[in-house]
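All protein chains but one are shown at their positions in the complex.
And then chain A:
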Amino acid sequence: MQCSAPSLRMFKSSKVCTVLIDLSGTLHIEDYAIPGAVNALNRLRRKVNVKFVTNTTKESRRVLHERLHSLGFDIEKSEIFTSLSAARSYVDTHKIRPLLMLEKEAMEDFEGVGTSDPNAVVIGLAPSCFNYSKMNEAFRMLLDGSTLIGIHKARYLKKKDGLYLGPGPFVHALEYATGTQAVVLGKPEKAFFLEALQEFSCPPDQAVMIGDDVIDDVGGAQKCGMLGILVQTAFSWIPGKFCYRSLIPAVATPTYTAISTPTQL
(Lines give C-alpha, C1' and ligand atoms only; values in the text may rest on other atoms or scores of the structure.)
Protein backbone atom coordinates (compact mmCIF):
# COMPACT_ATOMS: atom_id res chain seq x y z
CA MET A 1 0.00 0.00 0.00
CA GLN A 2 1.53 3.30 -0.95
CA CYS A 3 0.59 6.94 -0.77
CA SER A 4 1.73 9.46 -3.35
CA ALA A 5 2.99 13.00 -2.78
CA PRO A 6 2.39 15.37 -1.01
CA SER A 7 3.65 13.69 2.15
CA LEU A 8 1.50 12.25 4.87
CA ARG A 9 3.20 14.48 7.43
CA MET A 10 1.92 17.64 5.76
CA PHE A 11 -1.60 16.32 5.93
CA LYS A 12 -1.31 15.27 9.57
CA SER A 13 -0.06 18.62 10.74
CA SER A 14 -2.68 20.76 9.05
CA LYS A 15 -5.53 22.09 11.15
CA VAL A 16 -8.24 19.72 10.04
CA CYS A 17 -11.40 19.91 12.12
CA THR A 18 -13.94 18.12 9.92
CA VAL A 19 -13.73 15.17 7.59
CA LEU A 20 -16.48 14.47 5.06
CA ILE A 21 -16.54 10.87 3.96
CA ASP A 22 -18.20 9.39 0.92
CA LEU A 23 -20.09 6.14 1.48
CA SER A 24 -20.38 3.86 -1.57
CA GLY A 25 -16.95 2.97 -2.89
CA THR A 26 -15.18 4.48 0.13
CA LEU A 27 -16.63 2.84 3.27
CA HIS A 28 -18.47 0.01 1.58
CA ILE A 29 -19.43 -1.48 -1.74
CA GLU A 30 -23.05 -2.60 -1.59
CA ASP A 31 -23.24 -5.12 1.26
CA TYR A 32 -19.50 -5.39 1.85
CA ALA A 33 -17.61 -3.18 4.28
CA ILE A 34 -14.22 -2.25 2.86
CA PRO A 35 -11.53 -4.03 4.92
CA GLY A 36 -10.16 -1.75 7.64
CA ALA A 37 -12.80 0.93 7.20
CA VAL A 38 -14.70 0.31 10.46
CA ASN A 39 -11.56 0.64 12.59
CA ALA A 40 -10.24 3.55 10.58
CA LEU A 41 -13.49 5.43 11.14
CA ASN A 42 -13.41 4.83 14.89
CA ARG A 43 -9.85 6.18 15.07
CA LEU A 44 -10.80 9.23 12.99
CA ARG A 45 -13.71 10.13 15.25
CA ARG A 46 -11.39 10.59 18.22
CA LYS A 47 -9.74 13.55 16.50
CA VAL A 48 -12.19 15.29 14.18
CA ASN A 49 -15.86 15.92 13.35
CA VAL A 50 -17.13 13.46 10.82
CA LYS A 51 -20.05 13.57 8.37
CA PHE A 52 -21.07 11.13 5.69
CA VAL A 53 -21.95 12.65 2.37
CA THR A 54 -23.37 10.67 -0.46
CA ASN A 55 -25.04 11.15 -3.82
CA THR A 56 -26.91 7.89 -3.40
CA THR A 57 -30.49 8.51 -4.46
CA LYS A 58 -31.73 4.97 -4.77
CA GLU A 59 -32.47 4.64 -1.08
CA SER A 60 -33.77 6.79 1.75
CA ARG A 61 -31.50 7.93 4.59
CA ARG A 62 -33.14 5.40 6.92
CA VAL A 63 -32.32 2.46 4.62
CA LEU A 64 -28.73 3.67 4.16
CA HIS A 65 -28.29 3.98 7.89
CA GLU A 66 -29.64 0.47 8.51
CA ARG A 67 -27.28 -1.00 5.98
CA LEU A 68 -24.20 0.77 7.39
CA HIS A 69 -25.18 -0.30 10.89
CA SER A 70 -25.47 -3.91 9.80
CA LEU A 71 -21.97 -3.73 8.30
CA GLY A 72 -20.55 -2.72 11.67
CA PHE A 73 -20.26 1.04 11.23
CA ASP A 74 -21.12 3.09 14.30
CA ILE A 75 -23.04 5.93 12.62
CA GLU A 76 -26.04 8.08 13.59
CA LYS A 77 -28.72 8.71 10.98
CA SER A 78 -28.27 12.45 11.53
CA GLU A 79 -24.64 12.15 10.43
CA ILE A 80 -25.67 11.12 6.96
CA PHE A 81 -26.17 13.95 4.49
CA THR A 82 -27.46 12.79 1.14
CA SER A 83 -28.20 14.56 -2.09
CA LEU A 84 -31.82 13.47 -1.50
CA SER A 85 -31.76 15.55 1.73
CA ALA A 86 -30.40 18.47 -0.28
CA ALA A 87 -33.15 17.99 -2.89
CA ARG A 88 -35.94 17.82 -0.31
CA SER A 89 -34.65 21.00 1.25
CA TYR A 90 -34.58 22.71 -2.19
CA VAL A 91 -38.13 21.57 -3.05
CA ASP A 92 -39.47 22.86 0.27
CA THR A 93 -37.64 26.18 0.06
CA HIS A 94 -38.76 26.91 -3.50
CA LYS A 95 -42.28 25.50 -2.98
CA ILE A 96 -41.93 23.18 -5.96
CA ARG A 97 -44.49 20.54 -7.03
CA PRO A 98 -42.25 17.84 -8.47
CA LEU A 99 -42.68 14.97 -10.89
CA LEU A 100 -40.40 12.63 -8.92
CA MET A 101 -38.29 10.29 -11.02
CA LEU A 102 -37.06 8.25 -8.08
CA GLU A 103 -37.15 4.63 -7.02
CA LYS A 104 -39.79 3.62 -4.49
CA GLU A 105 -37.20 3.29 -1.70
CA ALA A 106 -36.19 6.92 -2.07
CA MET A 107 -39.71 8.37 -2.10
CA GLU A 108 -39.80 8.12 1.70
CA ASP A 109 -37.52 11.19 1.89
CA PHE A 110 -40.20 13.21 0.02
CA GLU A 111 -43.15 12.32 2.18
CA GLY A 112 -45.49 15.27 2.56
CA VAL A 113 -44.45 16.95 -0.69
CA GLY A 114 -47.40 17.84 -2.95
CA THR A 115 -46.97 16.26 -6.39
CA SER A 116 -50.21 17.01 -8.21
CA ASP A 117 -50.07 19.48 -11.12
CA PRO A 118 -46.26 19.24 -11.15
CA ASN A 119 -44.15 22.20 -12.24
CA ALA A 120 -40.72 20.58 -12.04
CA VAL A 121 -39.01 17.34 -12.89
CA VAL A 122 -36.76 15.94 -10.14
CA ILE A 123 -34.42 13.20 -11.27
CA GLY A 124 -32.45 10.77 -9.11
CA LEU A 125 -31.02 7.34 -9.89
CA ALA A 126 -34.21 5.64 -11.02
CA PRO A 127 -33.71 2.79 -13.49
CA SER A 128 -37.43 2.01 -13.52
CA CYS A 129 -38.13 5.58 -14.71
CA PHE A 130 -35.43 5.74 -17.38
CA ASN A 131 -37.64 4.25 -20.04
CA TYR A 132 -38.94 5.90 -23.17
CA SER A 133 -42.46 6.66 -21.90
CA LYS A 134 -41.35 8.33 -18.68
CA MET A 135 -38.52 10.21 -20.37
CA ASN A 136 -41.03 11.54 -22.94
CA GLU A 137 -43.38 12.60 -20.15
CA ALA A 138 -40.57 14.53 -18.48
CA PHE A 139 -39.44 15.98 -21.85
CA ARG A 140 -42.91 17.36 -22.64
CA MET A 141 -43.23 18.91 -19.16
CA LEU A 142 -39.90 20.63 -19.63
CA LEU A 143 -40.92 21.97 -23.06
CA ASP A 144 -43.98 23.43 -21.34
CA GLY A 145 -41.77 25.33 -18.92
CA SER A 146 -41.17 23.04 -15.95
CA THR A 147 -37.80 23.26 -14.17
CA LEU A 148 -35.33 20.41 -14.51
CA ILE A 149 -33.70 19.43 -11.21
CA GLY A 150 -30.97 16.82 -11.10
CA ILE A 151 -30.36 15.47 -7.63
CA HIS A 152 -26.89 14.84 -8.92
CA LYS A 153 -25.23 14.18 -12.27
CA ALA A 154 -23.01 11.21 -11.55
CA ARG A 155 -21.96 9.55 -14.79
CA TYR A 156 -21.94 6.05 -13.38
CA LEU A 157 -21.59 4.05 -10.19
CA LYS A 158 -19.55 1.03 -9.31
CA LYS A 159 -21.20 -2.18 -8.20
CA LYS A 160 -19.74 -5.58 -7.40
CA ASP A 161 -20.29 -6.76 -10.94
CA GLY A 162 -19.21 -3.68 -12.84
CA LEU A 163 -20.18 -0.16 -13.83
CA TYR A 164 -23.75 1.08 -14.06
CA LEU A 165 -25.16 4.31 -15.51
CA GLY A 166 -25.93 7.01 -12.96
CA PRO A 167 -28.68 9.61 -13.33
CA GLY A 168 -26.28 12.13 -14.91
CA PRO A 169 -26.55 10.80 -18.47
CA PHE A 170 -30.37 10.94 -18.34
CA VAL A 171 -30.38 14.47 -16.93
CA HIS A 172 -27.91 15.40 -19.68
CA ALA A 173 -30.20 13.81 -22.30
CA LEU A 174 -33.11 16.03 -21.22
CA GLU A 175 -30.88 19.12 -21.06
CA TYR A 176 -29.90 18.48 -24.69
CA ALA A 177 -33.44 17.70 -25.84
CA THR A 178 -34.84 20.93 -24.35
CA GLY A 179 -31.85 23.25 -24.69
CA THR A 180 -31.92 23.97 -20.94
CA GLN A 181 -29.58 23.45 -17.99
CA ALA A 182 -30.59 21.50 -14.94
CA VAL A 183 -30.33 22.78 -11.38
CA VAL A 184 -27.94 20.23 -9.84
CA LEU A 185 -27.91 19.72 -6.09
CA GLY A 186 -25.49 16.97 -5.05
CA LYS A 187 -21.71 16.49 -5.35
CA PRO A 188 -19.70 18.12 -6.88
CA GLU A 189 -21.81 21.28 -6.38
CA LYS A 190 -20.22 23.73 -3.94
CA ALA A 191 -23.52 24.34 -2.12
CA PHE A 192 -23.71 20.67 -1.19
CA PHE A 193 -20.31 20.60 0.55
CA LEU A 194 -20.87 23.93 2.32
CA GLU A 195 -24.23 22.76 3.63
CA ALA A 196 -22.59 19.58 4.94
CA LEU A 197 -19.95 21.62 6.84
CA GLN A 198 -22.45 24.13 8.20
CA GLU A 199 -23.36 22.05 11.26
CA PHE A 200 -19.78 22.30 12.58
CA SER A 201 -19.26 25.94 11.56
CA CYS A 202 -16.14 24.64 9.90
CA PRO A 203 -14.49 26.71 7.16
CA PRO A 204 -13.65 24.71 4.02
CA ASP A 205 -9.89 25.20 4.42
CA GLN A 206 -10.05 23.23 7.66
CA ALA A 207 -11.99 20.39 6.11
CA VAL A 208 -11.11 17.30 4.15
CA MET A 209 -13.20 15.21 1.77
CA ILE A 210 -12.37 11.53 1.33
CA GLY A 211 -13.95 9.75 -1.64
CA ASP A 212 -13.47 7.42 -4.57
CA ASP A 213 -14.71 9.70 -7.34
CA VAL A 214 -12.04 12.07 -8.59
CA ILE A 215 -14.55 14.45 -10.17
CA ASP A 216 -17.49 14.42 -7.75
CA ASP A 217 -15.62 13.93 -4.46
CA VAL A 218 -12.11 15.32 -4.92
CA GLY A 219 -12.77 17.92 -7.61
CA GLY A 220 -15.94 19.20 -5.97
CA ALA A 221 -14.32 19.51 -2.55
CA GLN A 222 -11.26 21.27 -3.92
CA LYS A 223 -13.43 23.88 -5.67
CA CYS A 224 -14.73 24.80 -2.19
CA GLY A 225 -11.24 25.16 -0.81
CA MET A 226 -11.15 21.80 0.94
CA LEU A 227 -8.42 19.15 0.79
CA GLY A 228 -9.43 16.24 -1.45
CA ILE A 229 -8.29 12.68 -0.82
CA LEU A 230 -8.84 10.03 -3.46
CA VAL A 231 -9.21 6.40 -2.50
CA GLN A 232 -8.84 3.74 -5.14
CA THR A 233 -10.65 1.10 -3.16
CA ALA A 234 -13.11 0.12 -5.84
CA PHE A 235 -10.47 -0.17 -8.56
CA SER A 236 -9.78 -3.81 -7.90
CA TRP A 237 -13.48 -4.65 -8.14
CA ILE A 238 -13.90 -3.49 -11.69
CA PRO A 239 -13.63 -6.24 -14.31
CA GLY A 240 -12.56 -5.69 -17.89
CA LYS A 241 -10.14 -3.24 -19.40
CA PHE A 242 -11.59 -0.05 -17.96
CA CYS A 243 -8.92 2.27 -16.70
CA TYR A 244 -10.19 4.58 -13.98
CA ARG A 245 -6.91 6.40 -13.77
CA SER A 246 -7.37 7.99 -17.17
CA LEU A 247 -9.91 10.42 -15.69
CA ILE A 248 -7.54 11.87 -13.14
CA PRO A 249 -5.34 14.31 -15.08
CA ALA A 250 -8.28 15.78 -16.93
CA VAL A 251 -10.12 17.25 -14.00
CA ALA A 252 -8.56 17.34 -10.57
CA THR A 253 -5.30 16.48 -8.92
CA PRO A 254 -6.03 14.89 -5.58
CA THR A 255 -4.11 16.36 -2.68
CA TYR A 256 -3.28 12.85 -1.60
CA THR A 257 -3.90 9.53 -3.25
CA ALA A 258 -4.29 6.28 -1.36
CA ILE A 259 -4.66 2.73 -2.48
CA SER A 260 -7.02 1.83 0.31
CA THR A 261 -9.27 3.81 2.63
CA PRO A 262 -8.65 5.74 5.83
CA THR A 263 -6.49 2.86 7.15
CA GLN A 264 -3.38 4.96 6.67
CA LEU A 265 -4.71 7.99 8.54
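Everything that follows uses one rule, which is that contacts are C-beta pairs under 8 Å (C-beta built on N, C-alpha and C of every residue); 3 or more make two chains touch, one makes a residue touch a chain; residues count from 1.
As a convention for this text, contacts and distances are computed from a predicted model.
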item	value
Hidden chain of the complex, named as in its UniProt record, picked from "AP-3 complex subunit beta", "ATP synthase epsilon chain", "Phospholysine phosphohistidine inorganic pyrophosphate phosphatase" or "BHLH domain-containing protein"	"Phospholysine phosphohistidine inorganic pyrophosphate phosphatase"
Residue touching the undisplayed chain, where the options are A:H69, A:K104 or A:R140	A:R140
Contacts of chain A with the absent chain, listed as residue ranges	127-128, 130-133, 135-136, 139-140, 143, 155-156, 162-166, 168-170, 172-174, 176-179, 240-242, 247, 250
